[in-house]
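All protein chains of the complex are present and in place, except for one that has been dropped.
Going by the order they are written in, the chains are A and B; count residues from 1 in each one.
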Amino acid sequence: MSFIEIEHLMKIYGHSKSDKVAVLKDVSFTMEQREIVGLIGASGAGKSTIGKILAGLEMPNKGTIRFDGHDLTKMSGRERRAFSKHIAMIFQDPYESLSPRMKIRELVEEPLIIQQIERDKQKRLNIVREALQVVSLDPDKYLERYPHELSGGERQRVGVARAFVCKPKLIIADEPTSMLDTSLRLELIALLKSMNEQYGISYVFVTHDIALTKGFCDRIIVLHEGEIVDEGMTDDVINNPTHPFTKALIHALLTLEGAHE
Amino acid sequence: MRKSTKFIGLTGVVMFSIVALFAIFGPLFIPYDAYKQAGASFQPPSASHWLGTNDMGQDILAELAVGARTSLFIGIMTAILATLIGGIVGVLSGYIGGRFEQLMMRIIDVVLTLPYLPLMIVVAVYMGPGVFTQIFVITLVMWAGKARQIRAQTLSIKSAGPVLAAKTMGASDFYIFKKHILPGVFPLFIPQFVGAVNASILMESSLSFLGMGDPTMKSWGSILYYANSRSGFLTDAWIWWIIPPGICIVLVVLAFSFMGYYLEEKVNPRLSAYTAAQKRVKQQITVNEELVAQNIALAVRDLSVKYPKNGKFTTVVSDVRFDVKQGEVLGIVGESGSGKTTVASAIIQQLRSPAHVPHGAIYFEGRDLQLFSDEEIREVRGQQIGYIAQAAMNALNPVVSVEKQLKEALLAHQTLSTKEIDERIDEALIQVGLEPKWRYAFSHELSGGMRQRVIIAMALINKPRFVIADEPTTGLDVMVQVEIIQLLRKLQRELNLSMIFISHDLPAVLSITDRLIIMKYGHIVDEGPSKALAKTSTHPYTRRLIDAIPLLQPRKEEVRDVVH
């Protein structure tokens, strides 16, 4: 039995008969502990939806998700919420996901308060400090600041610290680099990788940029129109794509790269 | 916030204070009872009666003061009730959703559709005249609009980042409500309240004017009711009988309008990027023959751009200098804050105040664009310099068809017959790889890539020799990006365009440009031929940018096997 088992996930958006879109048709895959899995696909392919379902933002129409033996889809609301301390999420837009009225300290502290981990204020603060240090933000400099005072890269790090603070087993990273400056992207990926190595955190890394998965993801899963079309170890898929979509994607990227070699 | 907005708000506060003071202290200091005869009828203003008397000999100033109390009381009471009821219904329906929300929305729709003044009149008639009736009917018609607005606000908070993040943390609905929704929605209550006072004072005065006021409590509206029903305007007394109550109403309503305007801006700032442009006068322009002789299409010399911030100036572009030869493609690369987009706007003279250009010249084919008049620059835009913008959602006018927008681009610079226009439009679309049938489409019917193609077609339709492409691939899917870059490369070669290609995406830039300049914080930090720069430049920032490109193939390896 794998650590995470996803079986026959289906998700449909839309209400009226003429309006329905099947975002996920029949998705199944597994993940082990400490594994980093990349979800690749074009926009609308369904990759973000998988992330959202795992993080508890959406419910699938059909399918099961087993996490460490527990079936997430059959849990009551309260049980599922308690489970959220094991699954955290990093969002794409570093600014929009941080409340402008809250200081950095409050933002990173929020998961601890919601999950009622550590009632003692001082001990909580120490956990927050630790989280900020892990993402290389000096706590003394950043604790009392507001999001609008930080740069995009710094804000995203706050998002990572916030996801880390409950020491989750899995972090869903939903396009965490696409709104960052290019020079910062690999840095963020390096940070996530170091957290994986040091703390054993698994990642589901959602992205449309397959090049980012190289050196970071152990395995990648390629989605196209709601279905898995390619899957395997990262280098295998990149070097030997089987599905036409994956082939076209790799080809396009290599064309770009080839131009400047 | 703009100074003018603050000033308007302050004026409102002052005006309201004057009237409030009058309402509170007026009846205490004015020696007459507004309901009793104080002198002879129709006395003109005098030392004992500052505004004279009405047809029943009552002192008008006393009436005004008492009226102030009534009108303000009713106005504020109904505003409080309507805002509270509307606000609570709004927040709850937005938050709870489901059947409850549906039900509330139906009720709100019905209340808002019914004609409000006749409804108020009908209900008031059956309830009998009185202050309570007035408060009731005005609240009855006012709460619904507030509920709808506050519900909308609640919904937008519910779907915003912080709430979603809290959900992933396992927050209960109650926590989200308490910690995120209420603090987010509550500020909106205040401008809503202010707007409500505004409306209810006017409604009360209308109702009182129609005779539905409380006969035992004079209000400004009822003073006018008596003035009207006793034909006050036919007498000479109209000046001091009719004008003052109206002025009082206007003062108070205006005061609240002003305060509301300020508060709305504070709580819900409408960040319209628009500011009026400065007029450009015709000036004498000399041609820089040297540049022309060297075939330099565009020469930017010592260009700086500053923006005022908190009293000081921040330099966004600093002494930038570069050339673009005829037929050459120059790339401008930089991250956020580098100033590259400002440079592009500056070139086509689209910088808006408060941007300030302290010095610099932009020579297009030898002539400094900064000196061009409005009409001269209009001729350059779209005809000699084409501008390819990023294909954002609103880059194309959403309610005008592609065809009309292309036609507009043509007719801005040439006169053509209908047939010629048609042909040119078809030609332009085919050139960017779109079937002519898409001319009838609207922006929302196009995918991001197609929108970008339309924008390219629009920029090239008048066959300009120079093109600025400002982040033409940002926001597009990777495969579409490659298509667009290949399209631009093809067009540039076919038409021998001189081009500036601006992007933060280095791989894209490297594949299409001859030369590069790298910008950081407004300065050019590195420049040179594209491929050479990428390979051999020693500038640390350039190296950082190059090294930050995630590659599928490790560097310096053969790219043979996988590509076609």
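Definition applied: a contact is a pair of C-beta atoms (placed from the backbone, for glycine too) under 8 Å apart; a residue touches a chain by one contact, two chains touch by 3 or more.
Heads up, the rule we're going with is that contacts and distances are computed from a predicted model.
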item	value
Options "PTS EIIB type-2 domain-containing protein", "Peptide ABC transporter permease", "Lipoprotein LpqB beta-propeller domain-containing protein" or "Stage III sporulation protein AA": UniProt name of the undisplayed chain	"Peptide ABC transporter permease"
Which residue of B:114, B:285 or B:355 touches the chain not shown here	B:114
Hidden-chain contact residue, picked from the options B:249, B:362, B:488 or B:546	B:249
Contacting the left-out chain in the complete assembly, out of B:28, B:47 or B:273	B:273
Residue of B:346, B:389 or B:512 in touch with the missing chain, whole complex considered	B:389
Absent-chain contact - pick from B:122, B:287, B:430 or B:532	B:122
Those residues of chain B which, in the complete complex, touch the missing chain	2, 4, 8, 105-106, 109-110, 113-115, 117-119, 121-123, 125-127, 148, 151-152, 198, 202, 205-206, 209-212, 221, 224, 227-228, 232-234, 238-239, 242-243, 245-246, 249-250, 253-254, 257-258, 261, 270-276, 348, 350, 374, 378-383, 387, 389, 392, 394-401, 405, 408-409, 412-413, 442, 444-445, 455, 458-459
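We take it that only the chains that are shown with their structure count from here on.
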item	value
Where chain A and chain B are represented by their mean Cα positions, the distance between them in whole Å	34
Residues of chain A defined as touching chain B within the complex	42-43, 55-57, 80-85, 87-89, 91, 93, 95-99, 101-102, 110-111, 114-115, 152, 162, 166, 172, 181-187, 189, 208-212, 214, 238-239, 248-261
Interfacial residue positions of chain B with respect to chain A in the complex	160-162, 164-172, 175, 180, 183, 335-336, 477-479, 481-483, 485-486, 504-508, 510-511, 530-531, 534, 544-545, 547-553, 555-556, 559, 561-564
